[in-house]
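Input: one structure, supplied below.
Up next, chain A:
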Amino acid sequence: MSGIELREITVAWDKEIFFDNLSFNVNNGDVAVLLGLSGSGKSTILKTVLGVQASKTGRVFLNSRDVTNIDIKSRDIGYVPQEQHLFPNMTTEENIGFGLKMRGIAREVRKKRIREVANFVGIDFLQKDPRLLSGGEKQRVALARAIAPNPKTLLMDEPLSSLDTAERLNMSLMLKQVLGELDVTTLYVTHSPQEAEILADSVIVLEGGKIQQIGSFEEVATDPVNIKVAGILGIRNVLESDTLSQFDISSYRRGSLYIIPPSNIVESDGGVPAKIISHSGLYTFIDVEGKILTMEKCESKKDIRVEIT
Partner candidate 1 sequence: MIMGRSWIALTVLQLITFLGLFYIVPLIEVIQISLSSGGWTEVIWGQLFITFLKFSFTQAILTTVFCLLIGIPTGYALTRLQPFAKKFLSVLILIPFLIPPMSILLGFVIIYEPNGLLAQLLGFQLIDVFGTLSGVVLAHTIYNISIVTRLIASNFESLDEGKITLAKSSGASPLMVWRYVYLPHILPSIYASILLVFLLSFNSFAVVLMIGNVKLQTLEVMIYSQSRVRLNYGLAAKIAIIQLLINVLVTIAFIRITKEPKYTGTYRDPPKVSKKLRILSTGWIFAVILFTWQSILATVYQLSRTSGRASIFDGNYSSLLGTSPLRVIENTLFFGVMTGLLATSLAISLLVQRLFMSGRTTSYVLGFISIMPMMSSSITLSLGLLLAYRSTSFFSDDIWIFIVASHILASLPFVTQTVLTGAKQVPTEYITLSQSLGATKLGTMRYVLLPLLAPSIIVAFLFGMAVSFGEFGATFFLVRGEWATISIGIQRLFATRSNFLPLQYSLILVLITLLSFSLVERLRK
Partner candidate 2 sequence: MALHSSSALQLNEGTQLTIYTYDSLLAYPGYDYIGNFSAYAGVPRDSINLVTFSDATEILTRSAVEKDSPQADVLIGLDNGLVHKARSEEILQPYVPSTIANIPQELINGLANDNLLTPYDYGVISLYYDKNRVGDLGNFTLSDLTDKQLANKLVLENPLLSSPGLGFLLWTNAELGSQSPEWNALWTNIRDNGRLVDSWGDAYNVFAAKESDRPIMVSYTSSPAFDKCLYNDSSTAALLTTGESGKVRGWEQIEGIGLVKNAQHKALAKQFIDWFIDSNVQDNIYLNQWMYPAMSGISIPACYNSSTYTPEDIIPYNSELTPQDITQNLDKWLNSWEELYVINTNTTPLPTWVFMFGLAIFVVVRKKYSE
């Protein structure tokens, strides 16, 4: 059964077309990660599902229900925006309970539900002023607020982008657990392949206004359909043709691309010249015949010779 479906959505603004006949489907209960670089329009798609962005043509289905012309508040959606946007004039508890209040749920029932959700998401600071919370805490509250009314669909717009790396990992894992336990279809927008790796049941790779590839993370990461996808996934050493000096890299072929794991590029006196560009913590970046490749960290400073094994 379909949880979220976009059918032939065209979004245009002032003669500029963002999406032309875009379609995809997310199964009920799945977490779909909409992966793309900044400016690829992933937030716009999210907003179309949310109901804030109007589409010129096409339809939006939530749980097989056509919601294209239905306003936001009736779509039964939970929304976690990029900046958590906790209502500053309410306490944390009131924030979480807002959706319940708006739906007319009685106070006592509300309180109970709020505690339930807070526990679930790991919040023990219900009375704290939302402005005083840390980034991670705010994010939990935003999540709690979104899921408290038990929506069927959950939309998350780069929720972890404002957190630091340590928090980001923690939150990703927490999200994984939470989303797994909830009976909700999630569309999760991010540019981070790590988050996709942790969270996604399916990955929708978006670039240039088009869906480039859909699949599990493993599928997309090992067999990217084109170089753009490879770039988005952060895959290293992706080449479009099999010519690289005298080396035969045909064995590294994945679909229409050639992907060389960094560990297979080694220093060797018999190899081809490679200019060292820079070292990072784990890798060394080299220039081989004009192509930038990544190899595992080596000690040399200047130019070396490498070979592909």
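Note that a residue touches a chain if its C-beta (ideal position, glycine included) is under 8 Å from a C-beta of that chain, and two chains touch if they have at least 3 such contacts; residues count from 1.
How were these candidates chosen? In short, all candidates are chains of the complex that A comes from, given by their letters.
Predicted, not measured: the structure shown is a model, and the values here were computed from it.
With chain A as reference and 1 or 2 as options, the touching candidate in the complex turns out to be 1. Across the complex, candidate 1 is touched by residues 50, 52, 71-73, 75, 77-79, 81, 83, 85, 87-89, 98-99, 101-103, 145-146, 149 of chain A.
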